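Complex shown without one protein chain; remaining protein chains in place.
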Amino acid sequence: MSSTVQPRGSTKIALSVHSWLVYLFFFAPIFVLVVFSFSADRNVGRWGGFTLQWYQDFTEHSQLQNAVWVSVRVALLSTLISVVLGTLAALALERFKFRGRKVFDALLYLPIIIPDVTMAVMMLLFFSEFFDVLDAWFGLDLQKGLGSITISHIAFNISFVSVVVRARLAGMSEVLEEAALDLYATRWKTFRYVTFPQIIPGVAGGALLALTLSLDDVVITQFAAGPGATTLPVFVFGLIRRGVTPLINATSVLMLTASVFLVVLSLAFQQFSGRSGRPSLRAARQAVSAKPTTNTHIKEGIYQ
Amino acid sequence: MTVVEERREAEVATPEFEKAANRAASRRGFLLSLPAYAYLVLFFAVPLVIVLIYSFATRNRFGGTDLSGWNFDAYRKLSEPIVRDILFRSLWLAILTTLICLVVAYPFAYFIATRRPLVRNLMLVFVMIPFWTNFLVRNYAWRVLLGNDGLFTNISEALGLGERELLFTTSAVVIGLVYGFLPFMVLPLYASIERIDLSLIEASRDLYASGFQAFRKVLFPLSLPGVIAGSILVFVPSLGAYVTPEILGGAKTTLLGSYIVTQFLTARNWPVGASLSFVLMAVMLVATLVYFRSGGKNL
Partner (left out) sequence: MGDGGDHSVNDASAAVQLSAITKRFGDVVAVDNVDLEIADGEFFALLGPSGCGKTTTLRMVAGLEFPTEGSLKIFGNEVGTLPPNKRPVNTVFQDYALFPHMTVEANVAFGLKMQRVAKAEIAGRVQEAIGLVRLEGLEQRRSQQLSGGQRQRVALARALVNRPKVLLLDEPLGALDLKLRQEMQRELKALQREVGITFVFVTHDQEEALTMADRIGVMNEGELLQVGTPEGIYERPVNRFVANFIGQSNLIDASVVSGDTVCLADGNHIPGRSDLPVGTRVALCLRPERVEMHPVTAVPAGHTSISGRLESVTYLGNALVYTVANEWTELEIRLENQPGGFRPYVGDDVAVSWMPDAVTVVRA
């Protein structure tokens, strides 16, 4: 190690204290939130003894339960579809030259850099126009809901999945595929036995990212949702605007737990997938080298 | 003796065959991309065009939108004082957030980068966790902390600092934004500092540079790609922030994101909302181009 450039003396103490303060800043709010979700006092911020009351309320709150299921269904469905489409897109872009490739590349890249609010507006206008057209043509009465939410989530998730899978494909030598062809594998078998096993970490990473983004999104979903259905974050967002309640605390802690579970899963997966060594370090570097992002979107990098 | 091979005799290669083979490969690529391509055209490109069209439309008396008679009214509205104030306030808050993040994250990232690998990884994992945690929940945590009866107020009272109302102020929004986007600054900075050959600092110290000079003349310039990347990653989402100001900000601190949403959900002035969305996207594209120009791609 470059020991002589390590900060020393008072500089080191100052930097160390600073780092602890940053961590305090990161974790104190979360810690407080978790603690108070077990407080019996209806007044958030005052400790009133341990209780699981609010968690029980959560399980009995039918609207929240509905929202949870909408979220889960939207997340799973949009992840599934975007993983398939995104992986195909990644394969096409990394392994083939074709007409329209550049346009496709740019189009695929836009959902990542576009601001959430803009995308939300796009979805709102699109569904109002689109449903009008379909209603007029087929005499339907389409409502925004589960379907429109899922469609909008797929629209941004495809891009994130394809970026993650592409990074993995780019790191995989094309020679492996040539070797398989040379060893009498057909194109399909080459994909099945060589390419796919190699990109599984990327595909899984992309899937986890898609899940997270889908479960995180508020703005776009709010505009794509309708009276038919709404997701948990949107519902909770609505509740928060009306004020802080212990029920929201409990719900938030559960959402937090789900997030942390996904992080741990992804870190564990990276270790397991054998490319380990310094997963978090690499992740950090890739978080940056991954295409620039908006909002929660830089998260893509962590999974590569 | 004939060759006992059932392999079909192939033809002699010709430029036509080569061309056909290339075309077939190209077609396979296109077919692979087609599902995603078609999806994005239908559910992304078309919506984008619709927004563009709406931004040139006119709001009618019933709160609906007339698509005939295109004009630039919606864009002209951007120069009106109310909208201009909101634009400038958003810009100012985004810049402030970026600067605070930079000042806080730089020494932190440097400290991580100079730890030994094990400690470094551990420290990074604990940056990742908030980074990955649900954004809404993290903002909500501050709402609880800063709230009327929240811990922050209680502590402030206990310390005899009097009742300090932070919630629903601009400060609360900035705290929320910094909290939300700080990891976006830390990670690129860390990545770029970690790549610097730190013996360069040693060399500069050897050449009689003071600690501060070594930082200003050597470390900082070399970490500039990280500074730029991190700044853009913080600035851009801060500018379009919607959730944070909604949860932590008050009525007086309307920002661009909220204003756009309002145009659609309550004010029913879709053309103005659409034009603002477009302006926001343009800023984002410019920032992205800056990012690439500054070498962000091979960071």
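As written, the chains take the letters A and B, and residue 1 is the first residue of each chain.
Simple rule for what comes next: a residue touches a chain if its C-beta (ideal position, glycine included) is under 8 Å from a C-beta of that chain, and two chains touch if they have at least 3 such contacts.
In this text, all values refer to a predicted model and were calculated from it rather than measured experimentally.
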Contact with the hidden chain (one of A:A40, A:L181 or A:V260): A:L181
Selected from B:A21, B:V103 or B:A282 as touching the chain missing from the view: B:A21
Contact set of chain B toward the excluded chain (per top definition): 3, 5, 7, 9-15, 17-18, 21
Touching residues on chain A - with respect to the absent chain: 173, 175-176, 178-186, 189, 193-194, 197-198, 274
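Here, only the chains that are shown with their structure count from here on.
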Cα-centroid distance, chain A relative to chain B, in whole angstrom: 14
Complex contact set, residues of chain A against chain B: 1-2, 4-7, 11, 14-16, 18-19, 22-23, 25-30, 32-33, 36, 43-46, 84-86, 88-89, 91-93, 95-101, 104, 107-108, 110-111, 113-118, 120-126, 129, 151-152, 154-155, 158-159, 162, 212, 215-216, 218-219, 222-223, 233, 236-237, 240-241, 244, 248-249, 252, 255-256, 258-260, 262-263, 267, 278-281, 283-285, 287-289, 292-296, 298-299, 301-302
Residues of chain B that touch chain A when the two form their complex: 25-30, 32-33, 35-37, 39-41, 43-48, 50-51, 54, 104-105, 107-108, 110-112, 114, 116-117, 120-121, 123-138, 140-145, 147-151, 153-154, 179, 182, 184, 187-188, 190-192, 194, 198-199, 201-202, 211, 226, 229, 232-233, 236-237, 239-240, 242-243, 246-247, 256-257, 260-261, 264, 270, 273-274, 277-278, 280-281, 284-285, 287-288, 291-292, 296-299
